[in-house]
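What you see is the complex with one protein chain gone and the rest in place.
Letters A and B mark the chains in the order given here, with residues in each chain numbered from 1 onward.
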Amino acid sequence: MEGLFFNIDNGYIEGLVRGYKNTLLTSSQYVNLTQCDTLEDIKLQLGATEYSSVLSDINETLSTSLIERKLNNKLIEEFTYIKSQSNSTLTKFLEFMKYGYMIDNILLIISGTIHNRDKSEILKKCNALGWFETLPTLTIATDLTSLYETVLIDTPLAKYFQSCLSIDDLDDLNIEIIRNILYKEYLEDFNNFAKNELPTPSNEIMERIINFEADKRSINISINSLDTELSTEDKLKMLPNIGLLSSNENIKHQLASITDLENLQVLISSIGIYKDIFNESTANSNDENGKSLEDFFYEYEMRLNKDAFTQQFTFSTVWAYIKSKEQEIRNITWICECIAQNQRDKINNYISVY
Amino acid sequence: MALEAKNRTLLACMGDDDTITGMLLAGIGQVTTEEGKETNFKICNDDTSSDELLKTFNSFINRNDIAILLINQHLADKIRIEIDSYSNAFPAILEIPSKDHPYDPEKDSVLRKVRRLFGDS
């Protein structure tokens, strides 16, 4: 039944995104890219893809950062177009997608405010995907209180701030902690939205993806905070209440309280899908060529995204496409970097699923 | 001379975004509120004018707590004359490559001095 009405509002978008999806680089194209000797060759190879339009007008000398910037422009262009074509629930869904990037942008500006940086400089560094109309006004505020009371309150993210942070926290807490608390709130909210407002099967797919995202953050936070003096309470504040690792209050608490890597690994491995994560990854050793934890996560995420395309009449295809595209840009940047920095032995560390 | 070197403990860096990030990760950064010594690093990109580079360069070499000044080679090229004519022992000026601009020994001021002295190019 859902297919009947889905296309009235969202048929075009889905068609569009599936069209976009076909332009994602395939594994054979990646192989071609890894054979390149210079960035010029890469440009030539990419000329045969959708990226030709953004790369063709480069006149300056090629550099990795330049290529990355151009590819990102393409992504933003597409996202903006999709968003402008969307309505009602899909618009809301896309807004939620943006919130993640907005958190980063807002924190960028907050830290800029604390250190009295040139605001226009900071604005340039903001992620365009997380751009919102009131973002520039954030830069008007000169101190944290006014930033919070007059500007932040009006942004879509205000609810996250309100529920968990006071104005004093903004001053005292490390910016990274704030970021993770906000992100936790965001993920929970997003999950709520996906569960209650998205039609099936979008909600199932999105829940899966969001829960994985939550787990990913939980694992990362607990591992990366091993060497810091963060207390268990601090950590608990940052760990999302969703995801497999948080389904059981006990596990979550352990995650926050364990202080050595080994026990943490045992704990995480006890969860079914993460059983092999530490066997495959070499996060604990310094083996340079092994897969890192991030590689594992990226790969798993990409598998989820790929699966998302198997369902029809879903909003999650948009999510899957945007995330796949992001990964693709990371892959290309990685390959460019390997070529530019002469580190060819690691060039195959990209993640390709299509 | 001996005394002068003792008080110089900092490294300073002029470079592009990535170079600075890397150097800061290594831990050379120091931010203070003291006049003229606020930061010991300066991000310079392709838009930074040579006047501005020169100003930063001069302010770094005139600080008495900097032992080594790291500068990206492509930035050094913009103020090559000043770097070539710089002859003090402290701070030592080191030209380093940046991510997008590999190292070219032919351009390095000190290496060229070496070459000139021994005439073996």
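The criterion applied here is as follows: a contact is a pair of C-beta atoms (placed from the backbone, for glycine too) under 8 Å apart; a residue touches a chain by one contact, two chains touch by 3 or more.
The rule we apply is simple: contacts and distances are computed from a predicted model.
One chain of this complex is left out of the view, and of "V-type proton ATPase subunit D", "SKP1-like protein", "Cytoplasmic tRNA 2-thiolation protein 1" or "Putative ARL1-ADP-ribosylation factor", the protein name its UniProt record gives is "V-type proton ATPase subunit D". From the options A:95, A:204 or A:337, the residue with contact to the chain not on display is A:337.
Only one residue from A:39, A:54 or A:108 touches the chain missing from this view: A:108. From the options A:224, A:248, A:270 or A:312, the residue with contact to the chain not on display is A:224. Where subunit B meets the omitted chain, the residues involved are 1-2, 5-6, 8-11, 17-33, 39-41, 43, 67-68, 70, 87-90, 92-94, 96-99, 102-103, 105, 108, 110-111, 113-114, 117-118.
Considering the complete assembly, subunit A touches the hidden chain via residues 64, 104, 108, 111-112, 114-115, 117, 122, 125, 127, 174-177, 179-180, 183, 216-217, 220-221, 223-225, 227-228, 238, 283, 286, 292-294, 297, 326, 330, 333-334, 337-338, 341-343.
Keep in mind that, in the parts below, only the chains that are shown with their structure count from here on.
Subunit A and subunit B have CA centres that are 36 Å apart. By the touch rule above, subunit B contacts subunit A in their complex via residues 18, 99-100. Across the complex, subunit B is touched by residues 63-65, 340-341 of subunit A.
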